[in-house]
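Missing here is one protein chain; the remaining ones are kept as they sit in the complex.
And now, subunit A:
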Amino acid sequence: MVKSSQDRIFNVVTVVILVLCGASAVFPLLYVLSVSVTPFSEVLKNGGFILIPRSVTLDAYHKLLTDSGLPRAFGVTVLVTAIGTVLNLVVTALTAYPLSRRKLPGRSFFLMAIVFTLLFNGGIIPTYLVVKELGLLNSIWAMILPNLVWSFNVLIMKSFYESLPEELFESARIDGAREFRILWTIVAPLSVPVTLTIGLFYTVGHWNEFFQAIMYVSDRMLFPLQVIVREILIQTQQPLENAENMTPTETLQMASVILASLPIIIVYPFLQKHFTKGMLLGSIKG
């Protein structure tokens, strides 16, 4: 077929629309970045924020890092993310592995019990009361334990384990290996890719943790990052005064947005492949 001019137009239109989509994904964050580094003097001069400031200041970042709840919240979130992800993965694997053994007595009962929780739940109030009765309110465990295992991830892990060849287990058992040993020394190394993918989703989940924090945590010292950033965002904006060296509320707010999203934005491009794989794993099962 001859490459027609129609074909060329088609290509150009495709590329233009895709560029617009790509730009629309990035532009808002770039603008947020620009606001966060705009000195107050420029705001006054221009009568507001503009796309590209002529000079740059890191005052807002300095102020947030030295004189706000943000560094502490950062610490809380890092702690919750680290402990949480490890526990998530361990318990998810320990739950999925036995369920992948087709001969396990009671297997279908356990599977049904897990799938049912995807269909029906007690709701936020009864769950809150359980967390309260367990004495978990106002502890970092309240942000980890109530969501320890995502049923969906159990199903993904389970179907991965099922795909491992049976001979693998047979030979190990003949050697007299115990089940925990088989899981740790044979199965775990083989499941590094799927574990990594699932671990990434758990990690992002913890980093973006908001819901459980507002439900179960009222102690300010334990507020995670997202809760503190939202607090900063809903501060009423102070009227702009003519003090050259003050930092406008908007600048502080946008600096906090950049700080909170920075780790994800930095790490994400390198791990994108694994995320995409996880999405497909999930959708095949779903």
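For this structure, a couple of remarks:
Here is the rule we use: contacts are C-beta pairs under 8 Å (C-beta built on N, C-alpha and C of every residue); 3 or more make two chains touch, one makes a residue touch a chain; residues count from 1.
The working rule: contacts and distances are computed from a predicted model.
One chain of the complex is hidden; its UniProt record names it "Sugar ABC transporter permease", one of "Cell division ATP-binding protein FtsE", "Sugar ABC transporter permease", "Sensor-like histidine kinase SenX3" or "Phenylalanine--tRNA ligase alpha subunit".
Shown as candidates are A:26, A:192 or A:221; the residue that touches the absent chain is A:26. Only one residue from A:130, A:221 or A:246 touches the chain missing from this view: A:130. Within subunit A, the residues in touch with the undisplayed chain are 1, 4, 6-7, 10-11, 14-15, 17-19, 21-22, 24-26, 28-29, 31-32, 35, 48-51, 90-92, 94-95, 97-99, 101, 103-106, 110, 113-114, 117, 119-131, 133-134, 145-149, 154, 166, 169-170, 173-174, 176, 178-180, 183, 204, 207-208, 210-211, 214-215, 226, 229-230, 233-234, 237, 248, 250, 253-254, 256-257, 260-261, 264-265, 268-269, 272, 275-276, 279-280, 283, 286.
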